[in-house]
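Beneath this line is the structure, given in structure tokens, with notes to follow.
With one protein chain held back, the other chains of the complex are shown just where they sit.
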Amino acid sequence: MGKYLLEVQDLKTYFKVKQGYVRAVDGVSFAIAPGERVAIVGESGCGKSVTALSIMRLVAQPPGEYKGGSILFEDMDLLDQPESVICKIRGAKIGMIFQDPMTCLNPTMTVGKQIAEGLRLHLKIRPDEARKRAITLLEQVGIPAAAERYHSYPHQFSGGMRQRVMIAIALACNPKLLIADEPTTALDVTVQAQILELMNGICREFGTALMLITHDLGVVAGMTDRVVVMYAGKVVEEAPTEELFANPRHPYTLGLLESVPRLDQVRDEELRTIEGAPPDLLAPPPGCPFMPRCAFARKQCLTMPPLDPLPKNEQHRKACWFDITDPKVQEYAERRRAAMEALKAKALETTGNKTVTS
Amino acid sequence: MMDTPIEKEREDELEALLEVTPALAQKRRSQARIILDRFLRNRTATIGASFLILLFLFCFIGPFLTGHTNPNQPNLLAPDAAPSLAYPFGADDVGRDLLARAAVGGQVSLLVGLASMLVAILLGTAIGAIAGYYGKLLDNILMRITDVFLAVPTYLLLFVLSASFTNGSVYSIIVLISIFGWTTAARLVRGEFLALKEREYVMAARTVGAKDFRLMFRHILPNAIGPIIVNATLLVGQNIILESVLSYFGFGVQAPFPSWGSLISDGQGQINTDPKLVFIPGILIFLTVLSCNLVGDGLRDAFDPHMTER
Partner (left out) sequence: MGRYIIRRLLQAIPLLLLLSIFMFALIHLLPGGPEAILVNPNMDAEGRKALRASLGLDDPLPIQYLKWLANAVRGDFGFSFFTNQPVSTVIAERFPPTIELFLLALLLSLILAIVLGTISAYRQGRFIDYAITTVAYFGISMPIFLLGLLMQEIFSRRLQWLPPSGITTAGMSYDAFNGFLDHMLHVAMPMLVLAITFTARWSRYMRSSMLDVTKQDYMRTARAKGLATTPLLVRHALRNAVIPLITVVAIDFGSVAGGATITEGVFAWPGMGQLFLRSLDQRDFPVLLAILMLSAFFVILSNLLADILYAIMDPRIRYS
């Protein structure tokens, strides 16, 4: 096997609608090494969930289509394999947990059976053996009285407990990679911490690689080795976690980091936001997708910049023509910001329509 | 990749870049227009609606236009006539004009179907609204009554009732069919009212002093109207079937008013020799009810398109 456990190369996943194709994932590339913990961050609709679903080939075939690229898992291109092979990989080599634990479990099947199902399917063990292992798993994810709870139904559990069950299901067959799609977004803050710790602990213990999808930068900071930032179906920046937080090099990442409210902020200072809205993925404008909202944008942004490493740092890649730490670049950005404000004010006063955005 | 060195920018190039940022202006269509558009995009529903309109024209205006107004005039000179210019649908065994009988029969069936639907919907909505809005004891009583009506075997009781009460007139049949048709609407409306009356906008209206009646009809009902309309449309189809069954067994509208059901029972004796006597009213019933169902389902999808495909 090559250096990486998972290598996504130029993945394109589109959705066919009446008016054409929605380009949910439009040329995404990244890699995950064995045991590595990687976060995929971005706002809603940037394509991170679709990327994860594509890896598992869970995207509904109409209207979804895998338009290009490859997904190499243990050197095998998952996009090329027949469904029967993929079924053997799902659950056994790659496990996945989803966002909303309240709806992710079959309400008419006991929790234990749902765990045991995966075990029996992939490990071909006898029912009583599967039951024993399922109970062990329940204990490992922190469900008290596991032996009785084996026979409970999902609606008898709280959200946090259900997510623990989901983790048990996903990790039952000891997969090499765990994909977690916003696992804590639907949970209370206190429970969030517990679940994250649980995931972290188990992954470390079994050497499972983790692909954590989230829009919460706070979660990223504590849990991951590397971060991939996505916007409008494309990767815009990628770096080791600490490096990304200390030294963001893409305007979008900068905007994300700046928008997180800080405890040491001056009280009356306005919260910073990124003006505007993500582009229409049906007909994305040419070039860099962030351009309409970018303070640093210039004419050459009409061509999409490649995702290239920084001159001094191989690990850190960005998809931007400019060095945003350069003072001259920053000065230009200030002038552009001022001009955009003026434009917005003018539009507000002529149409009075507050839905005009820039 | 080398970072691009920055140059002095001219103001108009800045301006040009700003143009790339699109200004979003939203045009809002009215609620009703949105629903209508969705309905029209549904081909089968539109076909159904068109058929119903044509049917109405055929039954109510057709006879006058074509001069075939008399469904009961026997013409023993032309028994079992085949379709011809004088008798576009042919004639039955005593020479009655089948076109006139089909059209006038249609008038009766459609009238009964629609009118009984209106009565049932009005009754059902009123009962459901009161039950859902006031809740507690009133709701309990009304729902028990609804249960009684629902527990009754509909057709059996309709047969008994029509033998007892009706004089075969159209109005009595309308009343009869409405008696059993209101229950679904009542349950539906009650459900909607129970849910909607807890919404904030209702409480807001109440704090401004709106009285019960006004709350019910100006605020809650308009939001419940979608399912009611769907139910009403489907009810028309159901009632037409009910009426045809009654007429077929001789319990419905009596002579001299023909109805599609009675046309079939009249004609079934000759099904061997002259199948069109059964076939024509039969097809008419079927197509009418089918259209009602298609339109009803189309309306349901137009009001609540929770399916992304189809």
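As written, the chains take the letters A and B, and residue 1 is the first residue of each chain.
By definition in this document, contacts are C-beta pairs under 8 Å (C-beta built on N, C-alpha and C of every residue); 3 or more make two chains touch, one makes a residue touch a chain.
Everything quoted here is computed from the prediction, not taken from an experiment.
Only one of B:32, B:137, B:151 or B:208 touches the chain withheld from this view, namely B:151. Among A:169, A:256 or A:294, only A:169 touches the chain left out of the display.
Interface note: of A:87, A:217 or A:260, the residue touching the hidden chain in the full complex is A:87. Remark: the residues of subunit A touching the chain excluded from display are 56, 58, 62, 83-84, 87-92, 95-96, 98, 100, 103-109, 117-118, 121-122, 153, 155-156, 166, 169-170. For subunit B, the residues in touch with the chain missing from this view are 144, 147-148, 150-157, 159-161, 163-165, 237, 241, 244-245, 248-249, 261, 264, 268, 271-272, 275, 278, 282, 285-286, 289-290, 292-294, 307, 309-310.
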